[in-house]
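A single protein chain has been removed from this complex, and every other one stays in its place.
Labels A and B are assigned to the chains in the order they are written; within every chain, residues are numbered from 1.
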Amino acid sequence: MLSNIDSLMHGFGVALSGYHIMLMMGGVLLGILVGVLPGLGAPNGVTLLLPLTFGMDPVSAIILLTSLYWGALFGGSTTSILFNIPGEPSSVATTFDGYPMARQGRATEALTCAFLSAGFGALVGVIVITLLSTAVANFALRFGPPEYFAVYLLAFASFIAFGGGTPLKTIISLCLGFGLGMVGIDTVSGNMRLTFDFDQLVRGISFLVVVIGLFGLGELLLTIEEGPEFKGASGRIDPREMFRTMGRMPRYWLAMLRGSAVGVWMGITPGGPTAASFMSYGIARRVSRNRANFGKGEPEGVIAPETADHSAGTAAMLPMLSLGIPGSATAAVMLGGLMIWGLNPGPMLFIEQHDFVWGMIASMYLGNVVGVVLVLATVPLFAAMLSISFSIIGPIIVTVCMVGAYTVASSPFDLWIALVFGAVGYAMKKLDYPLAPLILAMVIGDKAEDAFRQSMLSSNGSLSIFWSNWLVGAITTLAILFLLWPLTMLLRRPAQTTDPDAATHAP
Amino acid sequence: MTRYHLELVFAAVVFLVGAIGVYGATALDFGWGADGPQAGFFPFRVGLILMAASALVMAQAVASRGSLRRIPVTDHEGMKRVLGFGLPIIAMVALAQWTGLYVAMALYLFFTICFRGKRPWHVALGVALGVSIATFLIFEIWFQVPLLKGPLEIMLGLG
Partner (left out) sequence: MRMTIAALGAALSLAATLPAALAEEWKPTRPVEFVVTSGAGGGTDVFARAVQAAIAKHDLVPTSVVVTNKGGGSGVEGYIYGAAAKADPHKVIFGTNNAWTLPMVVKTSWQTENFVPVAIMAFDEFMLWVKNDSPFKTAADFVAAAKEKPGTLRMGGSQTHDTDQTLTVLVEKAANIQLKYIPYQGGGTVGTQLAGGHIEANTNNPSESLGGWRGGQVRPLCVFRKAPMPEGQKVAGDKGWGDVPTCASQGLNVTEFNMPRTVFLPPGTPPEAQAYWVDVFRRASETPEWKDYVSRTSQNGELVTGDAMVKRINAEEADTRKIFEEAGWLVK
């Protein structure tokens, strides 16, 4: 561990130069841009920059690309908060409380909260990488199909068990998500499922298109119904509000630590940032002192998913470098870059490319600080967008949604899917169906099914494989305890009345 | 439209989706084989759960129809606004299928801002052209992400 700190200091020596700080700023700004636009993501930015990096030395190149990645992670939260449109899948959970805050005229507070907790989460992630670099990589190797399944089950259990909404409607939302995720080719059997020989369904139903419809368009319809103008948009943008929020942040230290812990866990295990943000939100909603206020504009509801998302995103860089497995499409393109720069990702990278690895880790510290500062500087700009009249910004958001839906698979058919889900989202909100279970089931449902069936292939159909060693046994047992939690609650309090008048919009 | 009707309609749609899922799963092996669950195992059960749960929601709605009937989903004005906002989007998507996204979005922006937003035509035109051209520059030129193009772009040699 001590030698790691020595290496880190050496890394700072490599990374800290005016040229590199410039690269970081450029990368972060470009990242914010691609993160903000729903049609673009970090992979687009990385592919754009990759050719530029061939002439650079590898340390500079990776600094540029990772900074872009941080920027995109920050930018993804912006549209979630301002317009209820998640720019990236991992910022869906940020909409649950971020958007209500913006509607109450607290956009500045929500954005500041999101960026600061994101920076905090990323920092925790880097510290874990610094201290535990090789141990973490070896730990990641212990995950086979049963462990994957157990991790998904845990993420799922901790979100659902702590959720709101009536049980029946939660089940419907959940199963709709599972069903949508199943469309397309089935990895394990190689069969087409639920495509009905329809060419457009072969690639499956895209998660992002559904989210753009359910959240973006659905929310626009709700907004327009209530009145022609954005409510709460009248609130003046006050830069001092940003500093006041900064001052309040230490109060949320527990929420930030909890979110980061969940994120680091999901980043090291194969759970990933999206599942991490949901899991963190679910746990926070259960244990926070302000739990009653969740879903109605609670800062902790922004802090929980943001810290988890970023610490998971950061911690996930480690398996990528040391094992050569890309955790995301962005990582995959970066891995391609590594090879073009003449580096081979894998266990030897840490030994053979000492300067590169530690320069990169050091740049993660610096890049995140640069990122938080730059993204905070954009807060007044983005908050100002809310004061544009809805009769102009509304249609523009619609076109942004449509462009985003199209770019996911360059398919005109997806525009129709987004429209349909816009109507579905509107109806679900009106009828108090929770949307979040649908999204979570869609994100991890098919992965969990694959892992489950791969495990069954190994064990010849015996479920005992989920208790075959202490690691998988512990995670599975914990997940089942979480799932049973609401049942015990029901036993204690048998009659849970369904009151349609209640205006609680469970996320 | 009252809450009661919307509950019934939505639950019916869910029921239908569940039935389609069950039908699709029966085309596959939906049992639990020697090597665990087969391809149709989960789709089949998820479909059944959807059908059962939506039937229960319908039953609940019928049981409490007295109170649900009194809750309007939205008033007349709200409905008008929703349709006024939603129908042009449908028109844009339909139009985009053959004119491409750029032309469709420019027309959509111009007409909604000008007629529904009641803004002067030059403002609407400015926004429409500005957004379309900015989108073109960012996506097509800068990030090289091709968007849906139609006859106009091909004529101009951009597609």
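Keep this in mind: contacts are C-beta pairs under 8 Å (C-beta built on N, C-alpha and C of every residue); 3 or more make two chains touch, one makes a residue touch a chain.
Remember, predicted model here, so these are calculated numbers, not experimental data.
Here one chain is not drawn; of A:L131, A:L257, A:L323 or A:I480, the residue touching it is A:L323. When the whole complex is considered, the residue among A:P347, A:G461 or A:P486 that touches the unshown chain is A:P347. Residue-wise, the contact with the chain that is not shown comes from A:G144, picked out of A:G144, A:P380, A:G473 or A:P486. Residue in contact with the omitted chain (choice from A:L131, A:A409 or A:A423): A:A409. Even with one chain removed from view, chain B keeps its contact list with that chain: residues 144-146, 154, 157-159.
Listed for chain A, the residues touching the missing chain in the whole complex are 43, 47, 51, 140-145, 184-192, 197, 199, 202-204, 323-326, 329, 331-333, 335-336, 339, 344-349, 409-410, 450, 454, 457-458.
In this text, only the chains that are shown with their structure count from here on.
The distance from the centre of chain A to the centre of chain B, each centre being the mean of the chain's C-alpha atoms, comes to 23 Å.
Of all the residues in chain B, the ones that touch chain A in their complex are 3, 6-7, 10, 14, 17-18, 20-21, 24-25, 28, 32-40, 42-43, 46-47, 49-50, 53-54, 56-57, 60, 64, 67-68, 71, 73-74, 78-79, 81-82, 84-86, 89-90, 92-93, 96-97, 101, 105, 108-109, 112-113, 116-119, 123, 127, 131, 135, 138-139, 142-148. Within the complex, the chain A residues that touch chain B are 34, 37, 39-40, 44-45, 48, 168-169, 171-172, 175-176, 178-179, 182, 186, 188-189, 191, 193-194, 196, 217, 220-221, 224-228, 389, 391-392, 394-396, 398-399, 402-403, 406-407, 410, 412, 415-416, 419, 422-423, 426-428, 430-431, 433, 449, 452-453, 455-457, 459-461, 498, 500-501.
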